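Sharing a structure below in structure tokens format, with a few things to ask.
The complex is shown incomplete by one protein chain, all other protein chains being positioned as in the whole.
The letters A, B and C name the chains in turn, as written, and every chain counts its residues from 1.
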Amino acid sequence: MRTAVRDALAEEMRRDDRVVLFGEDIAAAGGVFKATPGLAEEFGDERVFDTPISELALAGAAFGSAVTGLRPVIEIMFGDFMALAMDSLVNQAAKYWYMSNEQAPVPLVVRCAVGAGGRFGAIHSQTPATWLQSVAGLKIVAPAFPDDARGLIAAAVRDPNPVIVLEHKRLYPVKGEIGAEPVEIGSARVVRSGADITIVSVMRGVHDALAAADTLAAAGVDAEVIDLRSLRPLDHATVVESVRKTSRLLAVEEGTELGGWASGLVGAVAARALGDLDDVWTLTTPDTPIPYSPVLEDAFLPDADAIARSVLERLAVAGPA
Amino acid sequence: MRTAVRDALAEEMRRDDRVVLFGEDIAAAGGVFKATPGLAEEFGDERVFDTPISELALAGAAFGSAVTGLRPVIEIMFGDFMALAMDSLVNQAAKYWYMSNEQAPVPLVVRCAVGAGGRFGAIHSQTPATWLQSVAGLKIVAPAFPDDARGLIAAAVRDPNPVIVLEHKRLYPVKGEIGAEPVEIGSARVVRSGADITIVSVMRGVHDALAAADTLAAAGVDAEVIDLRSLRPLDHATVVESVRKTSRLLAVEEGTELGGWASGLVGAVAARALGDLDDVWTLTTPDTPIPYSPVLEDAFLPDADAIARSVLERLAVAGPA
Amino acid sequence: MSNAGGGSSPAVAAVEHEGLLDLYGQMVRIRAFEDEMQRLFLRGEIHGTVHLYTGQEACSVGVCSALSAGDRVAATYRGHGAALAMGTEPRALAAELMGRSTGVCGGRAGSMNVIDLDHGLIGCFGIVGGSIAAATGAGLSLQRTGGVAVAFFGDGATNHGYFHECLNFARVRRLPVVFVCENNLYGEFTPMASVTAGGDIRARAAGYDMPAEKVDGNDVELVRAAAREAVDHARRGDGPAFLECLTYSHLGHSKTDPGAYRADGELETWMARDPLTVASERLAQAGMPADEITGREAAVRSDVQAGVALAVADPYPDPGDPAAEYAQ
Partner (left out) sequence: MSNAGGGSSPAVAAVEHEGLLDLYGQMVRIRAFEDEMQRLFLRGEIHGTVHLYTGQEACSVGVCSALSAGDRVAATYRGHGAALAMGTEPRALAAELMGRSTGVCGGRAGSMNVIDLDHGLIGCFGIVGGSIAAATGAGLSLQRTGGVAVAFFGDGATNHGYFHECLNFARVRRLPVVFVCENNLYGEFTPMASVTAGGDIRARAAGYDMPAEKVDGNDVELVRAAAREAVDHARRGDGPAFLECLTYSHLGHSKTDPGAYRADGELETWMARDPLTVASERLAQAGMPADEITGREAAVRSDVQAGVALAVADPYPDPGDPAAEYAQ
């Protein structure tokens, strides 16, 4: 996945010299997650540079440069720090295209490393998707596989308006084939088809759902797994189409039920296809900050086991598939 | 409502001298929405003071003082500026009680004026509830009536952990009786009972829903209206109980469908009571920033008419009540 | 920089006061516009709130007169002055404030958020400090084109994180940005001195290792001269520069301002130093015939009034289907 990220950025920078990269420790050091090594060497300090620890300025400079001709890609090192960058993203970048009556687009990309499971504790493990999912004018992509990472980053850089790219820490080591084509932002993908239940997730959750689907298959339950890939816009249609077939929906989120995207997705699907649904629910984290201790963190996160167990329990209660 | 806010603050300050108030233009000027006049005079500069325009410092100072013995109440003038205060709220205040293994609570309150309809444009009209609703460790209250404003603010100030108080701009002029008792945070209230459909909202939306219920009554539809009063924690039980009776749920939000609390509520209710539901949906805003022009803003916001129309249309499609 | 006014002969004055009549005309344009807006606000044609620029005209007129085509400006919610100084049409600006479809942003933005890229105005920013960030970012783009970005902001903004982070960022990246603080002594209703440690904004900026000047912000010629130096510095590739303009808002913070916080006599002192009066008296002293000065004033005023009158008659936008029309 690391390679996919770097390759996507390098390729877009070669295609378009308006693309510039800046962030904390991304140039000389190649990023703390090693997602940008070699780019400073290839493109020089004018196009790839390290900044002070100044998230307000980072986001603001991205906005200001995007509306005046550049196509900045910034890195907010950990998604948790997005709270510091949020004002410019929400109150400047997301609003500009609309508010200006479409005088100028705002082609900027914010990459950040998100997610728990790395034993980084409560403030280096969050996924800021839910902080931003309600903000009209933003797009949020969340790849689960290297080829989608590459394709979504390419699409993000070419997009006329602001895109947040969430990169899950536990996925950086994932290997896989990498295509060269951009992936349409806002299109979900059915990554496993099945007849009995639809399991929807993003990023690491997709891998867990796929593993759970194997377990479930052994237990005679045929799960369809959907990778949303994008949380804003969100491809409700693909999910609705799936539940019309399976009649059951489970959304798995590495985050709380309350205020999470999973409940919102269930609500949106219920509003569109209530009559087709036999069961819907979410599997989320406890309603606490993310614990540090490995035993606590492991228990906290919904994993493949928890998904399979949840499905089996729910089906037992609701009757056999 | 203004009086309710001020009285609640004054009363809590009299009860407990650890309560202090600070924010931009809240002391000498009594707040730009005139919610805090006279407090500086009564309690003096030590307890009520104006700050520089420094939202990071405001939120940070609230946190630091709350974990060392004070009970700060800060004002973030417009909810839109919450994006600037968010880091300390999310990454310090919300995490501390849990992360410290409950060494010390974080009794702080953040008040802010929210909501559209005042012709303040896209960045002075937002409701930051959805930015924060997923943050474990925070509470968010959103009164619709003066007595709830008073009771919820009293409860917020006495609460051991951080509470965000949303005050809707269009409700400041609302008059009504004011009780003296705190209102339990996290308890919804059935403000109109009815048999055919449950309409859920907060703040201004509750007033719109009540007006729509009158229209609907004339059309033969008996609507139950629930005021959530609190968006975190959220009283799913009261809503579930209601829909078990009415079998229909409409959540009305001054915000987008995607990432909004309304869809999340529908999802959570569907997960708990799918079998009891004949129809569920949300009425939200278009997926754009909030427009300034009065004609655009009026068309943008879901109002009483839109609610009544939406219910009648939906019932017609879904069959008569 | 010194005040070049005084009793010089008309010929000399014409050189010394190069273009002063035009600067005066531009200030009158802003003043006349704000007079109209105040009227329209009271008539209920402008909604929400409005932050008038009356009294501060010399700042944006002086600074913008030092700019070239291709330069960019970011201003605040108190941005009508900057917009007009950059060339936004009074009709389009007034229409925006009234939420009309002919508004420079189609009525979507409103007074606090005016954007007019065709005239080099990146925008007016409703978040204190937002203009500083926008101009800093624009500096990154303009570094490639030889352009200069200007940020206007108030004294209150200098206590904000955006100020600190962006001045530092601009300096370490040597960006062509001119930071212009219009110090009008108050942030909303709070006196600058009570919330600004040290009390010296210029010195703060100098701390970021950039040239920093303080000028009489009611003297358009002094502002222009200082702005030229700052702009030249930035355009040369020497990095950002800073300018503090000391000025005063005649009408207080916004349309809901009681003004009660002002010291007795303060307003009167500043009214006597009205930037329009400073300029017109200087023109007169330099030998400009009175009717030329008043003639310019009258022409500009009637031009503004005509534009505003058209705007008042302009239609509101059709809400249509907002989501469908808005292709993201």
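In this section, a residue touches a chain if its C-beta (ideal position, glycine included) is under 8 Å from a C-beta of that chain, and two chains touch if they have at least 3 such contacts.
Small disclaimer: the values here were computed from a predicted structure and weren't measured.
Among A:F81, A:W97, A:W131 or A:W281, the one in contact with the hidden chain is A:F81.
When the missing chain is restored to the complex, the residue among B:F33, B:F78 or B:Y96 that touches it is B:Y96. Summary of contacts with the chain left out: across B:V5, B:V48 or B:L70, the touching residue is B:L70.
When the full complex is taken into account, the listed residue touching the unshown chain is B:T51, out of B:T36, B:T51 or B:Q126. Among the residues A:R6, A:H124, A:H168 or A:R204, only A:H124 touches the chain that is left out of the figure. If you put the hidden chain back, the residue from C:T102, C:N168, C:N184 or C:S280 that touches it is C:N168.
One chain is missing from the display, and on chain A it is touched by residues 24-25, 28-29, 32, 50-56, 80-81, 84, 118-124, 286-289, 291-296, 298-300. Within the complete assembly, residues 159-165, 167-168, 171-172, 194-199, 203-204, 207-210 of chain C touch the chain that is not shown. Residues 20, 49, 51-52, 54-70, 72, 87-88, 91-92, 95-101, 103-104, 137, 139, 161 of chain B touch the missing chain (whole complex, contact as defined above).
Here, only the chains that are shown with their structure count from here on.
Residue positions 80-81, 84, 121-123, 286-289 of chain B are each in touch with at least two other chains. Multi-chain contact residues of chain C, defined as those touching 2 or more other chains: 103, 106, 108-109, 113, 126-127, 129, 161, 326.
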